[in-house]
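This is the structure I have questions about; it appears just below.
All protein chains of the complex are present and in place, except for one that has been dropped.
What follows is chain A.
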Amino acid sequence: MPGMTSDSGDQNNSLIPHSPNAQPITYPLHHGLKPPISRLSLSWARGNTLRVTVLRLPQPSSGGDEEAGGRVVEVKLSNNGDGELDDAQWRRIAYGSVTPFALLQSRKNSVSTLSKISSLDNREWWQYIMEYNKEINSLLGGPKLSPGFAIEDPKTVLKAVKKPTCLKAAWELMEIFYADQQSQSWIPERLLDWLADYNCLLSGTQPTVHSKLVDFQKELVAQQSVEDHPKYWEAISSAVAIGWLDIGVKLLRLHGSYDFDQLGSRETENGLVEAVAVLISKMPRLRPELEPDKLGECYKTKPDFMKAWEKWRAQITKLDCSGFWLQCEHHRTRDGLKSILQIMLGNSTGLSNATLQWMELYIAHFLYIRPFTSGLESMYNLAQKCMQIKPVSDHHKLTGLLIGILGENPEAVLVECSRSFGSWMMVHAGELLTAGNIQAELLLHEQRKLLGGICIEELNRLIYAQVLCSHALTWQIAPIYLSSCIKQGMGLLETVLCKQALQHNQILLKSLEICRLYELDSISSNIMKITGVHDWKHGKKGSGVFWLQQAQDEVRLNRIAKQLFDFVGKSVSDESFKQWEGLIELLGSESGSAGGLEFLNKYRDFRRSLHQVYSGMDTDAAKKAAEALISLMKNPSTPQRFWLPILFDSLKLFNWSERPLLNVSQTNLLLNKLQELSMAKLQPDFVDADLAPEALNSVRIAIATNLGRAILEE
């Protein structure tokens, strides 16, 4: 089946590829409950996890209720990445890319405000882009270790390196074409370096030069005179064809004629091998510099390079026509060297034979046939030609990306990024795409009705932010991306914050901090209200009051105050009032701080002074208590239901033997309160205090007595 075309046809019809005969996957549940299980409920949890609630039949409790009645377990459905990077590595990339992304956004914003006055400083701009690119690139893997010689062991042709990732390879392709302005004049050489680093990734189903060399290296260890093997010459040809000159030269120097005992008898042969090796290592390259262990001679400008190129070609031709070949008795050596020379002379059949995949042939063409190729159009045409010679049988994501780039088709690039590398790549590579490419910028920044008025760039960021939010450890970095979405970002951020599960204090405080940073005051007060009510309901009364106070939620505080007075009212005359002290302390004494709750603070002060009165017979203390009583009764926030108990507790003050503690107007105030109270008794919502029925009478008599004494005194 020619998979490629029919596959993509299917994908066009349905968003998610569906295979009808896929095996169902079983996820074991570890709930640890004893049967019988009566109910099972399923719901989606964060991201890719299912929340399964397992409930047992309610059992009649038999004393020790050790067995839980149910349990909630989360089942993580297998992630559908290609397995190149595990979750922890992805998170590390996500964390690391936050700072460069945010920095670039803020620079962009400052540039865009400046550019209205003056045209933006081009060089500075590209410097920003390159800085961003470098930071992100370094996250995707360590410094590149290209295949090269290990000096220690002459028979190790390729260094064993950790397999690079397609993600990094793709990023570097984007870098070459979209970010790095300095390399525009030597893109073919950049591609050569790129292929040297990532050739091994292309050998999925088809062999590559890299895989060929790896295979050959295994055989090399066991071989004595390598030059007798045709594979040896093939390996050199392939390496030279795609510009791995150092490997070619190293292999040539393994030639048997270099051995001490052979040098005498194979002098001419050795001379030819060495001549080819020298010519290879002197190859002119149109690039500013080379890594130290690479071979070739660099030329920065085209005229210099052209001169050197002609000279080098002339040397090759001269060697090709030299008479020494006739004296070379080793046929394989002669043929092998001759074919290498053909490659260096740009013989297209030779190049085609030496390379295995179109991209290798493409590089070979750049090196030996069309070294002056520049411009995307001619590069694209050449790529097409190479693909005709070496047709691709399966679609590789990296070649797909390269074709999209060469074809100057940003849409294709985006599709390939989205399909193969996911939302992270879409957001971060999007920055490179739009950096200088007007076509891509138009594509990404055009507001679309189909997307609800947002542009593709914003859509990408929204999607990525949602991916981040789906994980408990990355949701906190989503706001950085959401805040760069002009139209819908803040709305989504509010939703995310509102839906945050706030089981733990730390998460709560972290959410509030995000609210503070983005000035989402209403959200933060909502979160506080939710927490307050939750804590109040779950027995954490102090914490509940604290959060409602923070949210300045008068309505709920008033309601809570009513409940609180119930508790306090019951414990008014016993010692357990002491345990309320902490909460009352928390409430603070500022008036108006929280719906009537400041009453508790005054009430506490009153009780304290009253306590002192009962412990001693000090008139000063009694005077203070009387003052506290009056201020309490004057305060409008003192609930009516407390009036009688407070007055009843103060009986001793009214009957103070030394002298009356309250003057006439103060006593009148108290009498008025009593009057009000008896009126209120007729109201339907009146709450009667838990006092003996004669309490009211004794209070009335005591106040009346005090009034009489006060009048006499005055």
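The rule is short, and it goes like this: contacts are C-beta pairs under 8 Å (C-beta built on N, C-alpha and C of every residue); 3 or more make two chains touch, one makes a residue touch a chain; residues count from 1.
Operating definition for what follows: contacts and distances are computed from a predicted model.
S.K.: The hidden chain: which UniProt name fits, "Ras-related protein Rab-24", "Signal peptidase subunit 3", "Nuclear pore complex protein NUP43" or "NEDD8-activating enzyme E1 catalytic subunit"?
M.R.: "Nuclear pore complex protein NUP43"
S.K.: Consider the whole complex, including the chain that is not shown, and state which of A:L201, A:I280, A:L398 or A:L583 touches that chain.
M.R.: Touching the chain that is not displayed is residue A:L583.
S.K.: With the full complex in mind, choose from A:I25, A:A88, A:I438 or A:L712 the residue touching the hidden chain.
M.R.: Spelled out, the listed residue whose C-beta touches the missing chain is A:A88.
S.K.: Who touches the missing chain here, A:L57, A:A314, A:L473 or A:I486?
M.R.: Looking across A:L57, A:A314, A:L473 or A:I486, the contact with the absent chain belongs to A:L473.
S.K.: Tell me which of A:Y198, A:Y464 or A:F546 is the one touching the absent chain.
M.R.: A:F546
S.K.: In the complete complex, which positions of chain A touch the hidden chain?
M.R.: That gives, for chain A, the contact residues 74, 76, 87-88, 91-92, 95, 98-99, 102, 106, 471-473, 476-477, 479-480, 504-505, 509-510, 513-514, 516-517, 535, 538-543, 546, 549-550, 552, 578-583, 585-586, 588, 590, 593.
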